[in-house]
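Sharing a structure with you now.
Here the complex is missing a single protein chain, while all its other protein chains stay put.
Chain IDs A and B follow the sequence of writing; residue 1 opens each chain.
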Amino acid sequence: MLSSTGHPFIFLLPVLAIAIFWVMAKFEPKPVGVTKKSFFERNGTPVAIYLIVAVAFWSLFMIVLPQLFMVEMSFRPKLPPIEMGGPKDLYTFENYHYFIYGSTTSSDAINWVHIKAFFLTIFASLLVALFNFALCYPLAFYMAQVARPARVRFLLLLLIAPYWVNEILRAFAFRIIFSSGGLINKILLGMGWVDQPIDFIGNDIALYAGLGYAYMLMMIFSLYNAIETLDHAQIEAARDLGAPWWHIHAFIVIPFAKPGIASGCTLVFMLSAGSLAAPLVLGGPRSLWFTPILYDRFFQAFNWPQGAAYAFILLLACVSFVLLVLRLGRLSLGEIAK
Amino acid sequence: MTAAVEIDHLTVQFGLFTAVKDVSLQIRQGEFFSFLGPSGCGKTTILRAISGFQDPTQGVIRIGGQDMSGIGPNQRPTALIFQNLALFPLMTVSENIGYGLRVRGVPKADRDRKVDELLNLIALSDQGHKKIEELSGGQKQRVAIARALAVEPKVLLLDEPLSALDLKLRQHMRNELRAIQRRVGVTFIYITHDQGEALTMSDRIAVMNRGKIEQVGNGRDVYEHPQTSFVASFVGENNGFTGTITKISGDQAEIETSVGRLVGLNKKSLPVGTKATLFIRPEAMQFGAQGENNLSGTAADAAYEGMTTHLTMKAHDGSSIVATLTGAPAREFPSQGSSVSFAFATRDALILPA
Partner (left out) sequence: MSSKTVMNVMLAFYMAIFFGFLFGPLIVMGVSAFNTSTYPQVYPIEGLTLSWFEKLLNDRDMVYGLKNSLWIGMWVVVVSVPLGLAAAMMMSQIYSKARSFYYVIVVSPVLTPGVIIGISTVVFWRDLTTATNSKFLYDGVFMAVLGQSSFISAYCMLMFMSRLNRFDRAQEEAGLDLGASQTQVFFHILLPFLRPAIFSSAVLAFLSSFENYNTTTFAILADKTLTTVLAGRVRQGTTPAISALAVLIIAVTVVGAIIYEIVKRREDRERQARLDAAHAAELRELESIEKATHHA
């Protein structure tokens, strides 16, 4: 199929979606007691126009259409600008073919480098999320259930402070610490525990530590918000009944805080999997992380359609992860997104 | 003279639930009119329908003879005082009071004059610059009234405005509200579930139950001549004995109840065999004496209040009967468990359909 037909079709989709949305909003039964006034009567004409224009612009021109365009582009071949829209501009799977076989045409070899990077990224991000959960849970619990308000305020301040420094600088700090001449190696050498500096960066240890560090705040806040709403009396009651401490956490606090845990893990997973700064700064020469590969599609291979395809693969992985978490935890999206 | 507010066959439904059922009544110009009823009986809903926040499912509301259908709350000649007052916390007292004039485009000088006048009326003359947060409960109350009066409404609607205040202040504010109403002469429609409030302040009262009007009349009417069992038991204290009418003689009827045969006035002309309730007020009970109707049992509880004592008697069937004792018996009421007897006159007892 010639891809020049694609764009008008893409513009048609949102129109359709809006029509469906409008019908739903208009004819769906409203909760009892809500006025039957029209949208314009309720808000006043100027405000109603502002709401519609703003929401339409944001959701169409900043969210939906860009994504659709990106997906569409991933199915187009890489062509010099002159030939775009010409007879060679046919929809194709070659960019996805490349991801799997390392070539747009032949299927002889498997593109292990990219595939491994992809799965490693997913797996490592998962580990980062779990590690973060383990690290942050005790503090979140302490702040939400044990500490006094003044202390909580102080702790929150301490927690937020490092996040005013941007992500690249935070990664840079880890690079200073973990590099072969860095603080940790100096200490290890000075103590005589090792006689060769350890290559933390080449081993990706620095990368994982940096990623864990980068998104700790999201985890803490998600957990804290969820645990805070748990009535302290429940814990007291369990303790009175003689439940051991691990029992209280495993059967009372954690089930209660499930939405917060899901939301914290999802956020950290997404942010790690999509992180670019930390892998660029902390990745060693042999590091395999998916986003830098994606980055290189654009800035070294100058192959936008292929980059779009890689981006779409990453997006699909993230969407699947969210759906999986929702399904596993029997949660709704509203409970996860704050 | 046209009625200030005319409610014509008003019905309001929320989904399948009917909050107001076919209510019709007329409220006169300059009247202090109350809706009295238990929580959830639809009082607020009627008020919201009058002020335009609730569209009637059926029926019409007329204000000053004009049909209000399709007219928004901001176009109606009413002003509403909300249950929680809904003062604007980010504006000063003066700004709150002047807000209605501001949105009407009244020039600042005129506005200020009117605001000063109203501040005077509510005795807060020098406090116009204060923030709402700085005011006491009673002061907030007055500001809410002044804010509503500023727009010179034909009708002022008040939704349990005193319910948040503590007892002493509430009693004080009753008098003040009534005084303000007399002074400005605006029609007040007042909502309350407190019968004391309704009886002391109102020219007329509509007693409501489950979305329906049970009775409309002045305080004495609803207290002394209740038309339904609900009104009889809701307004003021009352002893009720339910049973079946067994005999009719003139305007009296005899009713067979679990405490025996009792005779009362049968103003509704209920026929023999009707299930009905006989009501007798505690203050109409005579203690110790023998009369036209007699009840006996054991003294269960006595609440001594100085001038009077409320004595509760446990009848033989286990029901509680209350009498208000005055004079000597109020001081020398019987001890718990001793045998007592009450009597009442037939003309004091009312028989109403159960």
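Everything that follows uses one rule, which is that contacts are C-beta pairs under 8 Å (C-beta built on N, C-alpha and C of every residue); 3 or more make two chains touch, one makes a residue touch a chain.
The shown structure was predicted, so the numbers you read here are calculated from the model rather than taken from an experiment.
Here the missing chain is touched by one residue of A:186, A:232 or A:247, and it is A:186. Touch with the chain omitted from the figure is made, among A:144, A:211 or A:270, by A:270.
Where subunit B meets the missing chain, the touching residues are 51, 53, 72-75, 78-80, 82-84, 86-88, 90, 99-100, 103-104, 130-131, 133-139, 147-148, 150-151, 168-169, 172. For subunit A, the list of residues touching the undisplayed chain reads 7, 21, 24-25, 28-31, 34, 39, 41-47, 50-51, 54-55, 57-59, 61-67, 69-70, 73, 135, 138-139, 142, 157-159, 161-162, 164-177, 179, 181-183, 186, 213, 216, 266-267, 270-271, 273-277, 280-281, 291, 294-295, 298, 304, 307-308, 311, 314-315, 318, 322, 333-334, 337-338.
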